[in-house]
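A single protein chain has been omitted; all remaining protein chains appear in their positions.
Our next item is chain A:
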Amino acid sequence: MAPKVEVHEEPSVLQAVVLTECDIDYGAAITHYNPKVLVPLANTPLLDYTLAWLERCGVDEVIVYCRANPHTDKIKQHCKRFTSRREECGIKVMVVVSEDCLNLGDAMRDLYSKSLLKDDFILLQGDLVATLNLQDIVAKHKENRLSDKSMIMTCVYVNKPLETTAVEGEEGRGKEVTATLVTAADTGKLLLHRRSRNKSSKISIPTELFQASSDLLTYPAAYDPSLAICSEVVPSLFSDNFDYGSRDSLLRGVIEQEELLGYSIRCQVVQEGYACRASTLQQYQRVSGEVMRREAYPMVCESSLTSHRIRYTYDPFTTTYWEPSAKFTKGNGGASEAVVGAGTEVDAGSVIITCNFRGNGGASEAVVGAGTEVDAGAILTASVVGDHCTLADGVIANAAFIMNNVQIKSGCELSHCYIGDDVVLEKGVVVSSGCVVGPGVRLGPDVTIPPGTQLVAQPPHHHAPSTHPHDDFDETARVKEADPSICGSKGKAFILLPEESDQDDDDEEEESSDDGRSSGPDEGDSEDALMMMSDDEHSENEFRREVQESLTNGMRKKSAAENMVLEINASRHAYNVSMEDVLTTVTQGILRAGQTQKQDGSTEPTWPGINTALKCFADVLRNYVRKGRDQLLVLNAIEKLMVDSPEYLPATQKILFNLNQTFEILEGEVIIHWYKKGGAGTTAFTTIKTSIAQFIEWLEKDSEDDDDSDDESS
């Protein structure tokens, strides 16, 4: 089929940004040698699916965005190869490399600063295999944008019909790939976006959303292919908000601060067409199966996506594809003659079961590359074999993904695994589910690889070789010898341990065989949890630092109280700190400001310094102290400060006296009450108690006098 080039009359170029550093990868055993987007899926690199689709949809310019690492050149060369076959008017592919890009947000900020994005653009991940009608989606986006200027982004979701996702939705599609959406039924405006963490959890909808729209359309679990049509506002938003890391955080930010930002996001939930990300190995396997079953038509295995020539012979009865140069020995001329018994049935859970083969040398749902020899006694189901491989008699491969130049000797059993380039499997090797056999590994004879093992040819010594690949990897690797108990007597392989133990509780139901594979999404999860935990503390510290800074600056510049309050409140909103914490931080900050301002070297705070600080910020503090409870918080904050820095102790009495008498922020009664209740109950209180006893005594006397005088007057 010829490339369909859309001739656009409009001057604007349609751009697409393809991120190659996808949020989840396949593990170091694969990605150390090959970037994820160039991992072949049904013998075609993943990136080609994306590029071919974008080309078909009339995209003019593709920006392939990648982080600087040794794979960058490979991606560049690949893109060059892809475009060199196109005419002048064909798709343009530009590879943009950045030094320090950790996530989507960084990429957006970088592209914004490079001002490469001109108009609406398509944002997607490089591992997406899709056939959606992008032109319609973009047209609708532009139309919506004309009618609603505040709309900045259209997120595309796929709501697949029941058949394909109902059952496998549970395990096959990970948590990251589905989202709970609540949209306004009339406009499609996104009102709520939530990652469905727990499948069984019920959906709760804030009823305040009814004010936005009387009819809400709720998608309990829409598949998220990480595809969005963005307006030029999106990159600027990312660069304005450095805390936006992912698209999700942008969604959250825009929805939560709708009144502030005045932006809105719409959703298009597409019912037709295919879209699935090969984000994890599980998904990779799933997408492979679906591509073989031609669900991603017109992107099918037999035609090369780069040149559009027909490269494989396709047999629709057994769903097999083979290169004409592939040999099926013992006269069993090709898989086409394999007799298929009961027809094939596709089971729902990402595992492809192929029924009853009769006769030898069969293949069903298989792709066999050029120059590969498959013995008649080998059985291939739902598998992909690359170029120049040899599969001997009796090899059983079920959902095995075999790359190029692989030798598999007789009696090997492979199921649900990934076999890298140049791997040699001696006789009788059993590779269990979820295994990844890295390039160049030798295994066997007669070993069984336990489920979920990742094997590499060189001993791993870097913690995370995928992220920091070193050139001297090979030299240092030679030191260690392979363990024959793992890889067999002729073998050469090392187990690559997962980067961290990542078994989540809620994954227990998952088959143990899938554990290794699921590491991708799980990792993301636990990392997220860690981030969340440290995030709170982190933001508190940040807030403290910021308040301290503004106070110190304010003291130097003698800023007006209301400006200070404004500044502190801004920080408060930025870090989402509670009012109580603000008061504590401000109180301690004021006292600390007195210290830092005066001293040069030694940190001992002196009373004059504190006094000037107090004078300076009395109004600021007064602004935050509104009720009796706030006064207690101030007192507690002072006490806690003493715990951290006892050098304030001598000044305590004076501080309290001034706050009470001079500034009238603290009431005598409250101080007495606080004193009698034992303060905040920290260790410092006993010492404070002694140091302020005199003041308290005086206060008590004073209040009694007051009472007396009151009595007299009445």
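To be clear about the criterion, a contact is a pair of C-beta atoms (placed from the backbone, for glycine too) under 8 Å apart; a residue touches a chain by one contact, two chains touch by 3 or more; residues count from 1.
In this text, contacts and distances are computed from a predicted model.
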Request  = Pick from "glutathione transferase", "MMS19 nucleotide excision repair protein", "Translation initiation factor eIF2B subunit gamma" or "Phosphatidate cytidylyltransferase" the UniProt protein name of the chain that isn't shown here.
outcome  = "Translation initiation factor eIF2B subunit gamma"
Touching the absent chain when the full complex is considered, from A:Thr218, A:Thr606, A:Thr682 or A:Ser703 = A:Thr218
Remark   = Residues of chain A touching the missing chain are 159-163, 165-167, 169, 182, 185, 199-208, 210, 214-222, 269, 348
